[in-house]
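Heads up, one of the protein chains got dropped from this complex, but the rest are sitting where they should.
Up next, subunit A:
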Amino acid sequence: MDKFTTLTGIAAPMPLVNIDTDMIIPKQFLKTIHRSGLGKNLFDEMRYNSDGSEVADFILNQPAYRASQIIVAGDNFGCGSSREHAPWALLDYGIRCVISTSFADIFYNNCFKNGILPIVMPQEVVDVLMEDARKGANARMTVDLENLTVTTSDGQSFAFELDPFRRHCLLNGLDDIGLTMEKSAAIDTFETQMAQSRPWV
């Protein structure tokens, strides 16, 4: 997993609430057995017409936003299915950070496993960031995970909070499984105790 320290990039405004994982990556692209290659189908049904041509006014099809690395989104981003294909598609497209007032639980977890930073901000801050994102390609937003801040193109800075363990893993690009494997003795002990306390499992 790639580390995440600071990111300066174009932010795409997507004010729609409840952007669900079916919108992020529709079901027909879940048939892959690989993690990569999903970026071209990110937001597929919003982004393309049925003949495969681009929907001109969809945000990521607009010239100013094609190289977006950040999304500023409406409430409850990533609701719905557990599909990790959603963060895989975002990452493959080049999105490393999503900012919203809230995220669905499983999507939020999945982001951290893939080096994507989801940031929760209060509505009034999201409103400011949304306006900044609307300025387009010349307005670059900066996300600083070391110092837990988001800075708009005109220098307004907002602090955000993040679980320290998640921050640590993301800053260092740590693999969860490797970390847990170091605790295998504790898992062994738990299983031995469980054989006594809940032998029916």
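Keep in mind that, in the parts below, a contact is a pair of C-beta atoms (placed from the backbone, for glycine too) under 8 Å apart; a residue touches a chain by one contact, two chains touch by 3 or more; residues count from 1.
One rule holds for everything that comes next: contacts and distances are computed from a predicted model.
Asks: Given the options "3-isopropylmalate dehydratase large subunit", "Xylose transport system permease protein XylH", "Stage V sporulation protein AE" or "Polyisoprenoid-binding protein YceI", say which is the protein name UniProt records for the missing chain.
Replies: "3-isopropylmalate dehydratase large subunit"
Asks: Determine which one of A:67, A:171 or A:186 touches the chain that has been left out.
Replies: In the complete complex, the chain left out is touched by residue A:186.
Asks: For the chain left out of this view, which of A:54, A:146 or A:163 touches it?
Replies: A:163
Asks: By the contact criterion defined above, which parts of subunit A meet the unshown chain? Give residue numbers in ascending order.
Replies: 15-18, 20, 22-23, 26-28, 30-35, 45, 50, 74-76, 79-84, 87, 102-106, 109-110, 113-114, 163-165, 176-177, 180-181, 183-184, 186-187, 190-191, 194, 198-201
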